[in-house]
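Before any comments, here is the structure.
A single protein chain has been omitted; all remaining protein chains appear in their positions.
Chain nomenclature is as follows: A, B and C, assigned in order of appearance, with residue numbering initiated at 1 for each chain independently.
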């Protein structure tokens, strides 16, 4: 039992941290807020060159073939730097779906391009007034000859404006299926919808969009199982992202609490405030190890069924609660656009509400424990 | 809009407080814990003489005919002194049921005796592995000629050992009905079960207990409606009781925090601890006004449907949380039997779990708001 | 004991409410502006304030000799709750702390110049107490006021002056005596907001609206515009807060948000099932409803204490502010949790539930537990003045 990092792991962290400190500064993050494209080419290029985009993709497709453990290290840095990139939807979710269920042709066409950053894929999943569960997928895919015809609306599709392909969850006669769809196909209209976290999200309407049978990913009706298993990996990484954000938020607050004087004492000398920070640090340090344990279990070939949801549930609440108490410690300035606290404050809540929210995660855990 | 007390109300409070300080000292409360009878005759006699037992019973039956507002004042004192008495089951719930649905004969027989303290009635409601709702009432009452035959088990029946009659909730062909039953009737066996709050509670088995039709309270199938409407008044008084307990618990803790020195300062000078107490006092003072508003609304003839459950929900959580933080401030001594904190600590949790618990109260409120 | 308004109070409440419905105006009254609705910061809203003046609803509690009606402060409480319920601008600093302080301590010139204008809503004020180094520690103001011939010369900086970008006059606390113990070294001044020595810098907030910092570069203030006695500034500031018993942080906006949420839940569906049948949603609504009732109870408590006319309801308002502001934040968080992934759509987006009302409110309420005395300050007040505990820092 040890929590030591291998040299390679330490290298991945240092390299990622260093690159992000240069290419994902707060100024960069701020200029990308609400931007329809949403990420700077130079940052994306750097990520590709350092192999971050291919991190979890097998070497046979030009990736790094590393495990979820290294992924967690990288995502903690993404969270810390609030890096504005389509990495999650493209290099984690889309690549994950293809690796899990894609045909050789689909994998050959896309995986190396995803790893090299030359292609960006995103996932079109959620729908208006529908939840995170399988029943939530209502967008129709009617089978006609060797084609499927897609009709319906998708919401909160990240980075769709920059995507070469959408992976669309749709309802067929066989259940839920996944389709590779060209965002420029006839019958598709996109509209950006601003979000709390200010990353680019799109509402996409499908009106009789024709998709070739060959663009279905996996066997008929296997879509939800594929999606669920990739989500378990995804939420583990998002939990790491939450820890990174919370950790930086707290560190900057501690620094401020040591400098800011009120009633002739630094804020940090007020016991209530210092105890808020002690509590936050405990949940952050505990959450981090929980994420690593989840990722490590996955790397050992053990199931993420319980660990993944537990990590997302705990770390996202930790992130949200940390931004709340930190805002309380900063006082008025946290409320201004000029200071950075508000950027964590908004992102923490959006992350908690996205990619499986609290009640959905709780039910996944309860089902694993009780049923 | 004013929260001033009338002279009569102030008198009720002073008189109750004074009597309890003399006849319901901590020593008295301690000796009554786990006692099968559970209350001291001298205290019960005092309560009768001061008219507390008849407080809510109409003057025509020898009661005081006062409103739930005065009832709330008295119950705050009961909570403060932890008074060990069957007042709630006899003078509130049983009297309330009889007033609401009893026949003239039933009222004539029992109400004046309840008011004078000469008779004690209690209610047999809850059952093993069953909840607080109407469906929870499973004990069978089979109609045979002009009799009902009761079979089943009741649990947590307070003060049954001292009761002249039980008011039993039972399931008939018409739904739920209430019956006046002699605890010494053939087929009844009682067994005391110790409880967290250490008030006497009994498990009662009914094996073919024959009850005369005339001992049914109210029209056939009207039992649950009667019970529910009396419960709404009951929980309002229990909310006041919770505030009384929490208030005393906090006051004694504040006193201790001013005397007890650690690191050369009184405990109250440690900001975290003082903030715990400031939060507790805010919920206690707010909860008290909420209880008064609920009781006052009832006195105005307005419904308690939402106010009663809100008061019980909030004040019982306030009481429980207050005993938790107070124990934290007292430190080790709160853990000893010798100190009184543990008495509040146990009673607060039992009160929260009894007579409608948190989920049941939340559902009552939600139904009133949403349905 | 009486939890209802008196018939007269009730009649007034209904009159105001009816009048506000009549005079509804989407531009003037916009719930999405959350806590900033109280400001008369546009021509439309200033015109609205003039209408209130015409109804004689400004300065109702003032002495008759200064144009008031000498009626109970509770009517100003009723008025402000109604105004904030309708997201209309509220009677604020002018009628409140500034007017009342001028009446008690102002010289005749200031009274003559400002009191009539306040009653006719012809003047809007900004209040300058906070500074970078004087946040929770209000008495620590550093803005320097040097005595010069015929007046005072002010240099330094103010922070968090909400209304500086539209107000006509500035009500400012400054240090007139650097040597004295800090509580006796402050004085109050009145300065035209367009004074060339004042530079207003806007500080945009995530509450969408903006606050300001104001820089003072040799701002000359004539002796006449020193309010009351030199060195009594801090006492006057504290006294004014005590006089302002009724028009503090209003409950209506929070109650309004709870109602808006409930109405939305009642008609919303998820996966074709009514959202209101979801157990988690029902629990949350029950808790919000209950806590809102407690907030109401705490406000009743301080209003009744204020009406009693005894000592200022400091403790009662601290408890009310502490509980209500944290509830206010909780309601916004819970609302987003109920909306799930759709809660992430930004305020103002047509496709967002309630056009993102709660996404915006989640940001707008972030400052409520800090502004106007942080929750920690309120707890210190409660611990010391109510519970009699020693100083804790």
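By our rule, a residue touches a chain if its C-beta (ideal position, glycine included) is under 8 Å from a C-beta of that chain, and two chains touch if they have at least 3 such contacts.
The model shown is predicted, which means the values in this text are computed figures rather than measured ones.
Asker: Using the touch definition up top, pick the residue from C:56, C:202, C:218 or C:279 that touches the left-out chain.
Answerer: C:279
Asker: Taking the entire complex into account, which one of B:26, B:185 or B:261 touches the absent chain?
Answerer: Of these options, the touching residue for the absent chain is B:261.
Asker: Considering the complete complex, identify which of B:209, B:277 or B:327 is in touch with the unshown chain.
Answerer: B:327
Asker: Write the list of subunit A residues that the hidden chain touches.
Answerer: Missing-chain contacts on subunit A: residues 1-6, 9, 69, 254, 257-258, 265-266, 268-271, 274-275, 277-279, 281-283, 285-287, 289-290, 292-293, 296-297, 306-307, 310, 313-314, 359, 361-363, 365-367, 369-371.
Asker: Extract the touching residues of subunit C with respect to the undisplayed chain.
Answerer: So the residues of subunit C touching the missing chain come out as 279-280, 283.
Asker: Take the complete complex as the reference. Which residues in subunit B touch the chain that isn't displayed?
Answerer: 126, 128-133, 135-136, 155-156, 193-198, 201, 203, 261-263, 265, 269-273, 320, 324, 327-328, 331-332, 334-338, 342, 345-346, 349-350, 353-354, 357-359
Everything that follows uses one rule, which is that only the chains that are shown with their structure count from here on.
Asker: What whole-Å value do you get for the distance between subunit B and subunit C if each is reduced to the mean of its CA atoms?
Answerer: 42
Asker: As a quick test, compute the distance in whole Å between the mean CA positions of subunit A and subunit B.
Answerer: The separation of the two C-alpha centroids amounts to 51 Å.
Asker: I'd like to verify one number: the distance from the centre of subunit A to the centre of subunit C, where each centre is the average of its C-alpha atoms, in whole angstrom.
Answerer: The separation of the two C-alpha centroids amounts to 40 Å.
Asker: Which residues of subunit A are in contact with two or more other chains?
Answerer: Residues 270-272 of subunit A touch two or more partner chains.
Asker: Mind pulling the subunit C residues that touch 2 or more other chains?
Answerer: Residues 376, 379, 392-393.
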